[in-house]
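All protein chains of the complex are present and in place, except for one that has been dropped.
Order of writing sets the chain letters: A, B and C. Residues in each chain are counted from 1.
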Amino acid sequence: MAAIAVPLVRRAAEDPTTPMSQPVAILVTGGTFDKEYDELGGRLYFRDTHVGEMLRLGRSRLDVSVETVMMIDSLEMTPEGRALIVARCRGRAERAIVVTHGTDTMVDTARALADAGLGDRTIVLTGAMVPYAFGSSDGLFNLGSALSFAQVLPPGVYIAMNGQHFAWDEVRKNRAHGVFERTS
Amino acid sequence: MAAIAVPLVRRAAEDPTTPMSQPVAILVTGGTFDKEYDELGGRLYFRDTHVGEMLRLGRSRLDVSVETVMMIDSLEMTPEGRALIVARCRGRAERAIVVTHGTDTMVDTARALADAGLGDRTIVLTGAMVPYAFGSSDGLFNLGSALSFAQVLPPGVYIAMNGQHFAWDEVRKNRAHGVFERTS
Amino acid sequence: MAAIAVPLVRRAAEDPTTPMSQPVAILVTGGTFDKEYDELGGRLYFRDTHVGEMLRLGRSRLDVSVETVMMIDSLEMTPEGRALIVARCRGRAERAIVVTHGTDTMVDTARALADAGLGDRTIVLTGAMVPYAFGSSDGLFNLGSALSFAQVLPPGVYIAMNGQHFAWDEVRKNRAHGVFERTS
Partner (left out) sequence: MAAIAVPLVRRAAEDPTTPMSQPVAILVTGGTFDKEYDELGGRLYFRDTHVGEMLRLGRSRLDVSVETVMMIDSLEMTPEGRALIVARCRGRAERAIVVTHGTDTMVDTARALADAGLGDRTIVLTGAMVPYAFGSSDGLFNLGSALSFAQVLPPGVYIAMNGQHFAWDEVRKNRAHGVFERTS
């Protein structure tokens, strides 16, 4: 269950006007972003992604396609998992792609995407420090940020966190402070 | 009172690393964004801006300066009010500026800013359809989006709403649907 | 739209055990409790009651029947409206009844119910200072409180607000402070 409700009136569905923005793909891989609370087991776990609900909450009118690639904690990400994300990015027709990902190994997946040589795509990885299902999450802010960077940055692989964007090879997660920072 | 709490631990304050992003100014003018509920009068009203709280919630590490220019419903915006916003933008040293604004006359203020000729500044207006103090607001999404566009779009005046960005002279608010759309 | 989401899994529906509590009726009349935000008009308004959603959020297993009598601001309550509430209370078979009501004239409706002589029913009026659709509402606390008082207080008409309960003839709303207090 989510802390912030889906608007009951989904205006987008009944909206006769045509959004004219470029299409954007969102590939979901899990991460803190999508964790929720299992009230029977008292644990955090994954069920479905909240990205669709977040897009409705943000009144997004982007031409967005959401694809769930996997739902895992990024500490469990494997080379095979990264290969799958690369393959799914390659399979998308959109030039703008946002990948939601756990923060702990987000930089590693960014590198895998950069190494794969994905052409003229702008790929932006983002995530959250607090699950969206908590009312106090940074997820909605980050999603708005990542979608915006994906539309206007030149082709390449980036990380969007903390309102900032970083090229894939100039960033690390500072685990002591829970923030992303430039490595230079 | 706000629906989403300020994180008690403000890591930014104790954070020894230096954010290396360009400075961004946020000029607050009010709008739905910042309305809250007056429990004695049963009305919506303005008190202080929630932008600082939203930046903390978003774990923003941008070099941001927030300036409250006014706190009004944009239906009450006057030519004098617009002149004041223009003057405050001109007075800022930052090249990236986000202006929070009510949606009803946001396009008019965008035009006033464009007409003023503010040089090499990238100015992005944003707002919300639902007050941030409601849990179900689009404000946090829009703020993340506007801050991102402000950092990377070329100089000019833009509106960022619904995950999209528009040049000031190609957008209108569709009041029947509560969304922004291209005029062309 | 509500600030706090309905749990997606409604365990009550699949719950094979039988709640053994006495039946409780909830009569909805509107009030701040049920106001929500109209994002097209920028106003507070009434749509449907949130009581059902609140009961699910509270994991209520009471044998509750919810009846919407009217949806109005209690400043607009008329003698005819009060007569209707009295009639609906009289029409209920349950001995425990909670009436949700705007706080401004809650005491007047309590008096009308007491004057009507409703027999061995325990009737508890409650409301909220902040709409439930705001994340920061007192509504969920008050609903839990009113349902509990209704189950265990002796027959009579009461007001449950601020964690307290008052007999109908010993309470007034202190409008300067937005609280209920004893008149004695």
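Note that a residue touches a chain if its C-beta (ideal position, glycine included) is under 8 Å from a C-beta of that chain, and two chains touch if they have at least 3 such contacts.
This structure is a prediction, so every number in the text was calculated from the model and none was measured.
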{"item": "Residue of C:54, C:133 or C:157 in touch with the missing chain, whole complex considered", "value": "C:54"}
{"item": "Which of C:72, C:140 or C:167 contacts the chain that the document leaves out", "value": "C:140"}
{"item": "Selected residue (touches chain absent from view) among A:30, A:58, A:131 or A:144", "value": "A:131"}
{"item": "Touch with the omitted chain, as defined above, among B:42, B:135 or B:163", "value": "B:135"}
{"item": "Contacts of subunit C with the absent chain, listed as residue ranges", "value": "3-5, 7, 11, 14-15, 17, 19-21, 54-55, 57-62, 64, 129, 135-138, 140-149, 151-153, 160-165, 174, 177-182"}
{"item": "Sites on subunit A contacted by the missing partner chain, in the whole complex", "value": "1-4, 32, 37, 39-40, 42, 44, 73, 104, 129-131, 133-136, 175-176, 178"}
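Everything that follows uses one rule, which is that only the chains that are shown with their structure count from here on.
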{"item": "Separation of subunit A from subunit B, taking each centre as the mean of its C-alpha atoms, in whole Å", "value": "23"}
{"item": "Distance from subunit C to subunit B - Cα centre to Cα centre, in angstrom", "value": "38"}
{"item": "Chain centre separation (subunit A, subunit C; CA means) in Å", "value": "41"}
{"item": "Overlap residues in subunit B, where contacts from two or more other chains coincide", "value": "3-4, 129, 135-136, 178"}
